[in-house]
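Below is a slice of the complex: some chains, not all, each in place.
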Amino acid sequence: MLLHLSTWAEIESFLARSKTVVIPIGSNEQHGPTGLLGTDWLCPEIIAHEAQKDGDILVGPTFNIGMAQHHLDFPGTIALRPSTFMLAIGDWCRSLAHAGFTKLYFLNGHGGNVATIEAAFSELYAEASYAGRDRGFACKLKNWWDLAGVTALANQQFPVGHGSHATPSEIAVTQWAYPDSIKSANYAPQIAPTGPIREAHDFRARYADGRMGSDPGLATPEKGGELVKLAARSLLEDVAAFGAETR
Amino acid sequence: MLLHLSTWAEIESFLARSKTVVIPIGSNEQHGPTGLLGTDWLCPEIIAHEAQKDGDILVGPTFNIGMAQHHLDFPGTIALRPSTFMLAIGDWCRSLAHAGFTKLYFLNGHGGNVATIEAAFSELYAEASYAGRDRGFACKLKNWWDLAGVTALANQQFPVGHGSHATPSEIAVTQWAYPDSIKSANYAPQIAPTGPIREAHDFRARYADGRMGSDPGLATPEKGGELVKLAARSLLEDVAAFGAETR
C-alpha cells in the first residue's frame, strides 16, 4: 500500500491493523559515468514498492535527498547539510508519530546517509530523554543491502569490482526498474580506486569519474531483478519483526 | 529530461545548452475523503514530467514534503516546519547553483507552500545581500494553476465547487495520471465550508473531512488530462521566458 496514493481515511484504517510505516530514503547524487543520479533513492523505492505488492505494508513517499556533500562537484547532485537532513527527518518522524505510527522503518539506499540518520534518531530520542518521558515511537534504519541475504547474493553476482559507490548491484537494480534508462560508457580504469571521503573538491580529485572501487559494467537488469525480488521478500520479514517488537 | 534518470555527464551536457532546472514541489497531506495524500506533489510532477516529453527542459526530483502543519490531524500527512522547509530549499538551491544552474524554477502544487518558499528565496538572496555580492542565481516560484490559461480552464470546467483544498481540478489531474487510484465517497455537505487556516486542531474542527470549499466529486480523468496538457504547454513557455530573462 502506497501512502501517497491513499486517502487519509485509508491510512486511518491501516493504522487499525498496523502501526508501522516504511520510508524509502536515499540521495540524489552522481553515480559514475553510467549510474543514474537517482540511484540511491530509486533502489529503496523500487524494493519497497515491489514488497508492498506482496505484503500488507504501508510505504510512504520517498525521502529523495540526503547527505551527499562530497559529490557536489559532479552536476546533478543535490545535497542536504547533515544539520538540515536531521531537522527534516525529525519533522517526518514527528508527523508520522502524531498520526499514530509507533514504528518508523527507514529503508536506506545511501551509505553516506547512515551517520546522519542515526544522529537524527538520537536527536529525536533526546527530546524525550531530557523531558523524562517515553518517546512513543521507535525508529529503525536498514540499508537495503543489509536485508537478509542481499549482500551474499551481490557478492555471488559480483565477486570482484563491487566497490562502494556506483556499485554494479545498485546499478543493476535501477536497470531492472528503468530499462529505458540504461547507460553505457568505457571505464578507465575498469575498477575505480578507493580511499577516504572528504569535501567535494577532494572527492573529485581522487575519483575522476565518480566511482569508488566499482566496475558498474558488470550490472545487468536480470541481476537487478534477482536483487529486488530477494530484498523485497526480506524487507517484508524485517518489517514484520520490527512491527512485532515490544520492549 | 528527468534529472534523476540521467548521469552527471548528461547534466554537464545539458548545462552547456541551458542553465535552467525545474523542480516540482508540493506537499504530502490529506486531500479530503477522496483525494490522494500525494496530490500536491503529484500534480506538479505529472505536469512537469509531461512537459519534458515535448520540450528540452530538465526536471529535477520532486520535493514532496512541504508546509502542511494544519493537516496534521489527518493521518498520512507529513509536514515540515517552515524553518526546516526553508533550510532544505536552501540546500537544494545551493546544490543546483553550485553545479552551474542560474535559473531555479519551482513548479508548486500547494498554496500553503507559497509564503515559506518565498521566505526561503529571500533567505538565500539575503546571504548575498549582506555580503555585498551577486547571488549568481535567480529563483522563481510558479503554482501550476497560475500557468497561462490553467485557472481559466478550471473555472470553465468547475464553475461552482472548485474551492481551495481538495479541489476538483487537482484531483482530476491525479485521476488522469493514476486511474487505478480513483476513490469515491459521499460528500456531506457536497461543497465543503471555508474559513481561516490555523493549527491542526482548529483545522480539523472547522473542516470535518478535510476539504475546503470544494466538491471533488466533479473531478474526472478527462478534465484532468485537459488540465495537464494545457499546463504542460504553458510550463514550457514560462520556463523558456525565465531562462531567457536577463537583468
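Labels A and B are assigned to the chains in the order they are written; within every chain, residues are numbered from 1.
To be clear about the criterion, a contact is a pair of C-beta atoms (placed from the backbone, for glycine too) under 8 Å apart; a residue touches a chain by one contact, two chains touch by 3 or more.
Here the structure is a predicted model, which means the values were calculated and not measured.
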> Quick one: 2 copies here, how many in the whole complex?
Replying inline: 6
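Methods note: only the chains that are shown with their structure count from here on.
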>> Can you work out the whole-Å distance between the CA centroids of subunit A and subunit B?
In response: 24
>> List the residues on subunit B that touch subunit A in their complex, please.
In response: 3-12, 15, 28, 30-38, 41-42, 60-62, 64-65, 72-81, 83-84, 87-88, 90-92, 95-96, 98-100, 178, 181, 183, 185, 210
